[in-house]
Every structure is written in C-alpha cells, then in structure tokens.
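For reference, the structure I am asking about is given below.
The full complex has more chains than appear here; those shown keep their coordinates.
Labels A and B are assigned to the chains in the order they are written; within every chain, residues are numbered from 1.
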Amino acid sequence: MTLSREMLEASPLASELPVEAVAAAIDASLACQQSCASCADSDLAEEDVAAMARCVALCVACADVCTTTARVLSRRFAANHRVTHHILRACVLACSDCAEECERHAAHHRHCALCAKTCRACVSACQGLLTAEEFAALENLAGA
Amino acid sequence: MTLSREMLEASPLASELPVEAVAAAIDASLACQQSCASCADSDLAEEDVAAMARCVALCVACADVCTTTARVLSRRFAANHRVTHHILRACVLACSDCAEECERHAAHHRHCALCAKTCRACVSACQGLLTAEEFAALENLAGA
C-alpha cells in the first residue's frame, strides 16, 4: 500500500470515490509532476533546444496541472466532484499532449522516453478514476 | 492596462482567445488565490474555528485551482484550449463553492466578506472567457 493510499484510508470521512483508484491517480500525478519539471529542464539544456521548445511548453503546463490534480484528489472534506471531474479531464489532456510530444523525442533523449511513460501512466490512472462507476452520474452534470 | 494584459500583448504568438477577457481572468484568479490563502489562514485563527472548517477546506482548494488557472491562461505556446476549458470550469465551480460559504460568514468575518467578493469576481471573469465566441465550438468537444 502506498503512502497516498494509507493517508486516504486514515481520513475520518468515508470516500465517495474508489480509494484505490484515487490513490493510483495521486501517485501517478505526483510522479508526472516531477518527470515533467525535470524533462522541461533537460530539454532546455539539449543542443537541439529549438526543436524541443514545444516539449518544454507542454511539460511545464503538464507539471502544473498534475500538481493541482494530486492536491485536489488528496482532499475529501467539502470536495466537489464536478471540480474533481474537470481537473481530471484537464490532466488527461495535458498528459496526453505531453506524452505525444515526448514520444517524438524518445529515441534520442532518454528524459523524454521516461517522461512519456510517466505521462501515459498518469493518463491511464486519471481515466481509470473518471470511468469509475461513481463518476458515471457526474458526466451529465459536467457536460451541462 | 494591467501587467497581465501587457504581458499577453507582448507575446510573439497571436492569441486565439480574446486578450482582454484572458487578462481579466488571470488578474481575477491571482487575486482569488491570494484572498483564499489569506482567508483560510484567518478562519483557522477565529474563535469559532469549528464552524469555519468548511470555509478553510474550500478556500484551500480554491487557492490551488486559481493558481493553476492563472498559469494556464498566461501561456499560449502549444496551449490546448480543451485543457483551458476544463481548468476554467473547475475554477468557476471552486470559486462558486468558496464564495457561497464565505458569504455565510461575511457578516461576522470581514476576511470572508472580502474573499467572497474576490471569488465572485473570479467566477465572473472565468465565465466571461468561457462564453466568448472563441470557446463556443469547444463546448461540444469538451462535453464529448
């Protein structure tokens, strides 16, 4: 059991969302926040930095969205599931964009290969949470 | 013209969104980030802190969403409007929840009265941007 999972289990409030899926999304977004901050930094130091500009921009944005995702998912008191829904969808999109760009550079920059993998894992974890039964009823609300 | 507006105007990239509305949403979310961080802190120091717990939770969450909103809106390069869309919607919801709770305490806590006003201004600015014509076509995409 990861620390995030243990922290969620220790809350005095019952969870309306599946704890395992929430913990997985927290862990994935924390890892992605780090890999994106690091990848953007490495991109800037590469000789082909001009070709990496788009990667830097997407990594920097993804790191910010992931930071907020991890925080929003770590809270249960007075949490609004529609906020969670939109943050998760923003996170899936930001991580997908970032993964796609990093994959283009994966063969020649190991940091991009690693970061792409972390982004894909975050997409998967956030989508897993979004498609949990508990969120099903929110889809209509959120699309309203 | 605010600094945010000047910074947006100085970008080498053309904006696909109305610059004035983007700048207004940036300024509103920066102000809301500050008032929420400050209000949560003041709530914790009030004698009726037990009655303020919900306000603390909503302010803390709102501050985080506003921070990311201001950052996402400050960037144009490789920006994904669907990410922007979901962040703005999360921001409108988080600020609305926070404003509603702060308004309940506005009569006896001046920090809540001020914070409610800042949250409402942020809701208005973000909604103004979301309802701009430029975002109209995204509604369907984002709801998909």
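Criterion: a residue touches a chain if its C-beta (ideal position, glycine included) is under 8 Å from a C-beta of that chain, and two chains touch if they have at least 3 such contacts.
Just so you know, these numbers come straight off a predicted model, no measurement behind them.
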{"item": "Full complex, copies of the single sequence (shown: 2)", "value": "4"}
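Going forward, only the chains that are shown with their structure count from here on.
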{"item": "Cα-centroid distance, chain A relative to chain B, in whole angstrom", "value": "21"}
{"item": "Touch list for chain A against partner chain B, complex", "value": "53-54, 57-58, 60-61, 64-65, 67-68, 71-72, 75, 77-80, 82-83, 86-87, 89-90, 93-94, 97, 101, 142-143"}
